[in-house]
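A protein chain is absent from this complex, but the other protein chains hold their places.
Letters A, B and C mark the chains as written, and numbering starts fresh at 1 in each.
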Amino acid sequence: MSDDLRKEVCDLHAQLIRWGLVTWTAGNVSARVPGEDLLVIKPSGVMYDELTPDHMVICDLDGKLVEGDHAPSSDTEAHAYVYRHMPHVGGVVHTHSPYATAWAARGEPIPCSLTAMADEFGGDIPVGPFALIGSDAIGRGIVETLTGHRSPAVLMRQHGPFTIGTTAKAAVKAAVMCEDVARTMHFARQLGSVERLPAAAVDSLHDRYQNVYGQHNSGKKGAR
Amino acid sequence: MSDDLRKEVCDLHAQLIRWGLVTWTAGNVSARVPGEDLLVIKPSGVMYDELTPDHMVICDLDGKLVEGDHAPSSDTEAHAYVYRHMPHVGGVVHTHSPYATAWAARGEPIPCSLTAMADEFGGDIPVGPFALIGSDAIGRGIVETLTGHRSPAVLMRQHGPFTIGTTAKAAVKAAVMCEDVARTMHFARQLGSVERLPAAAVDSLHDRYQNVYGQHNSGKKGAR
Amino acid sequence: MSDDLRKEVCDLHAQLIRWGLVTWTAGNVSARVPGEDLLVIKPSGVMYDELTPDHMVICDLDGKLVEGDHAPSSDTEAHAYVYRHMPHVGGVVHTHSPYATAWAARGEPIPCSLTAMADEFGGDIPVGPFALIGSDAIGRGIVETLTGHRSPAVLMRQHGPFTIGTTAKAAVKAAVMCEDVARTMHFARQLGSVERLPAAAVDSLHDRYQNVYGQHNSGKKGAR
Partner (left out) sequence: MSDDLRKEVCDLHAQLIRWGLVTWTAGNVSARVPGEDLLVIKPSGVMYDELTPDHMVICDLDGKLVEGDHAPSSDTEAHAYVYRHMPHVGGVVHTHSPYATAWAARGEPIPCSLTAMADEFGGDIPVGPFALIGSDAIGRGIVETLTGHRSPAVLMRQHGPFTIGTTAKAAVKAAVMCEDVARTMHFARQLGSVERLPAAAVDSLHDRYQNVYGQHNSGKKGAR
């Protein structure tokens, strides 16, 4: 089963490339190993074209290497912190996608002004604190910002977006949509001002998208 | 024949990807089944790479599923409303293409300032009302905005463009050209102001493009 | 030999796609048939993916179809006018490439502020008049603007760029570089002002690029 998960996490990195979220080696996807205090993550500094499932490494939830021939992503501590403190999270993604990172550079939340934002994020995409790598600061900033927030994305100040999901694929989707709406709102704001959607409209759209959109073969609410 | 149409509608989704109009699963093409009160449309929330003709679903013109193994696009009601009220329409497309959606976010029509806009749209690309999914509101907004208008595209406020055509391919072309001119006009306006073309020039260009441009097999009318 | 030229002109359209200069069917390349009062050009309204050498049509220098099964590009008259009046021109390209067309929409020449512009264009890229299709007006505007000008590109007002070259490939190169510098200058101007290069530097760069750059196997000056 961890073989399947290595392959899934490996393959999801191709989506980061495909949607233009990452440059060179700067971005990573992880997944929680179901039922264990472990995560699967990309190795550090390996180019996306060269990634294979065998490159993926397994770490414990303190970010320490448990299995694998490569050093884990330098962002592993942040991913691990999220899994430790947000038990419903099954996947984490980090990128420096350019439009989202531009909002992060200014420390400006992306206002919820588009139906697509209400659908996926249920409100503004919030800004997290500036935090240096090498301690719990990034993970703590992510968790504190996203706790009690509908948005699966946080813009870490002067750094870039982190996204979460119940699965790694859901977190990748959130990263893709975060860049998409960051770009559209950037364009919109370049030539004028844009109002936020009314709160009732946001609630209605978010509820519908989370519970009705997509294929629900097994009657599960919110299955995506 | 509905098999051919499923394949055609399926294949046209690749054009949405190719021209950068859609992200993840957010955009859809439909076609009217000729001579019947039915439409063919994309299923909800299925990724474009995984789409096959068998995924396409057939709905009646109230948007209810008639044939197919998947839930129809969540925008089916809007498509169906258009087919019910605009009998000349054979195809409908919806995207959140970024430049067009940026104009939609500001609620600003795209002024007809380029010969390419006069050709395809015959004037400004108009803005439709803000409308929530889940009722006739979106379809009604599209129909009311486009009725009596030359433009096959409408920018639904804070949502995104819908386009129509006599065929699904024509509606896809309108979506592609809508994003193209939305982008060029965005760039033009970023560094200054742009005048609209004179009405007589718009009329002349639109008439010529609609009636002379392209291949006219019957007797090479307009063979230039 | 006209078979070779059909293939060459057909293949050059792939460069328009590759460098992002064209959308759907809006852009065309032509070549003069050496030693004859004829040109080879793209047919009207055919999608780039479907273009084969057999689609290419041959017209006389009044733009009338001489050979081929398809209606020629609706821009053929403009191409033909250029060949009639500029005997050194062997290739013509027209696109609506977005950044160049944005400068054309404002009617603003692109100032020669980059070494790459001095190399290829030898000065500003000039603006030509607004002109309607269907007469000599576009061709005349191109010829009048480019006569006595180093630039192989003209921005036809509220329309888009036309470029010329001694060969079709040179005209395609000029179209590609025109969009490239239009984009860079757009970005540069968005955040401040940019000075033109001194005239002596422009002269020196242009002379060197036209006469020294590239491979000169046969000792020909300016061979590219």
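The criterion applied here is as follows: a residue touches a chain if its C-beta (ideal position, glycine included) is under 8 Å from a C-beta of that chain, and two chains touch if they have at least 3 such contacts.
Everything quoted here is computed from the prediction, not taken from an experiment.
> Which displayed chains does the hidden chain touch?
Counting the whole assembly, the omitted chain is in touch with A, C.
> For chain C, which residues lie in contact with the unshown chain of the complex?
19, 113-116, 173, 176-177, 180, 183-185, 187-188, 190-195, 197, 201, 204-205, 208, 212-216, 224
> By the contact criterion defined above, which parts of chain A meet the unshown chain? Give residue numbers in ascending order.
For chain A, the residues touching the absent chain are 23-26, 43-46, 63, 65, 70-72, 74, 76-77, 96, 98-99, 101-103, 105-106, 108, 130, 132-134, 158-160, 186, 189-190.
Keep in mind that, in the parts below, only the chains that are shown with their structure count from here on.
> For chain B and chain C, what's the span in angstrom between their mean Cα positions?
Those two chain centres are 31 Å apart.
> If you average the CA atoms of chain A and of chain C, how many Å lie between those two points?
Each chain reduced to its C-alpha mean, chain A and chain C end up 44 Å apart.
> Please list all residues of chain A that touch 2 or more other chains.
If we look for residues of chain A contacting two or more partner chains, we find none.
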